[in-house]
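One protein chain omitted, others in place.
Our next item is chain A:
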Amino acid sequence: MDLSAINPAALLASLMVAATPILLAAIGEMVVEKSGVLNLGVEGMMITGAVTGFAVAVETQSPFFGFVAAAAASAVLSLVFGFLTLKLLSNQVATGLALTLFGLGLSALIGQAYAEQRPPSTARLDLGFLSDLPFFGRVLFSHDPIVYLSLALLVAVWAFLKFARLGLVLRAVGENHDAAHALGYKVVRIRMIAIAFGGACAGLGGAHLSLVRVAQWTDGMTAGAGWIALAIVVFASWKAQRVLLGAYLFGGISVLQLNLQVAGIPVPVEYLSMSPYIITILVLVLISRSSTAAPASLGKPFFATS
């Protein structure tokens, strides 16, 4: 066993990269669920974002346009879900699952021409002297912009839900859509916007996967990341800071266990391999045990009677 071979700075740096796609998707889904909609199509939206971001980045040679296109494409896809569930009142669970299947198929179709391409590399943000700091420079200040965007987004969503009037309205819609409707709030419109935001976040997460973390397009490359994001939202009991904890725990332990394997730690590999799932769930369940406040209208169809 040679733990000294593990470079903590490199480990923490790859932790942040590994956690970002899940974090982005989870932030989006949290807002969607806070508005009272259960969208199980996260996986499908992520992979659509992954392929769209990849394709556009390859064609334009600009990762920036890739990320923008990924967010837009997944938002559009999520609005299909919104239209079906909010306007046509289809079942949210079934429609969400269909969205995932549709996204996986659609992405495979779009991606056929891109399987052997290499994307333009996403430049790391140059933060001047900060990036040159020993240890912290490597861990915190030498990432691509999307890593910082995901953190900024998380803070923004937290503040929006907690302090903004509109955030309060969104929560009210999620807790009791009939009451919110009676007060004159546009339940369907607010939910549509939340769904589109969730889609855009999932798309960004997917594009981060295909443009940064793996840096290539492969069919089915999200391999369940969307489902992890969904689980994290629930186990984090719809709280932004716990979503962050969950995503970073999961990403971190996933990377850590691989590093421990290389270093030859004398723990059976089976335990290391399951540790990201076990520890993330355990920690989130323990800190959330006093408050399991799911939005009261989550997953219920809304039909304006007047």
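Note that a contact is a pair of C-beta atoms (placed from the backbone, for glycine too) under 8 Å apart; a residue touches a chain by one contact, two chains touch by 3 or more; residues count from 1.
Keep in mind that, in the parts below, contacts and distances are computed from a predicted model.
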item: Record-based protein name (UniProt) of the chain missing from this complex, from "Cation/acetate symporter", "Helicase conserved C-terminal domain-containing protein", "BMP family ABC transporter substrate-binding protein" or "HEAT repeat-containing protein"; value: "BMP family ABC transporter substrate-binding protein"
item: Which residue of A:Asn7, A:Asn91 or A:Gln241 touches the chain not shown here; value: A:Asn7
item: Identified contact with the non-displayed chain, of A:Leu209, A:Ala229 or A:Leu284; value: A:Leu209
item: Chain not shown: contacting residue from A:Gly36, A:Gly49, A:Gly82 or A:Gly111; value: A:Gly111
item: Chain not shown, touching residues in chain A; value: 5-7, 10-11, 14, 18, 21, 105, 108, 111-112, 115-116, 118, 121, 209, 213-216, 218-225, 254-255, 258-259, 261-264, 268-270, 273
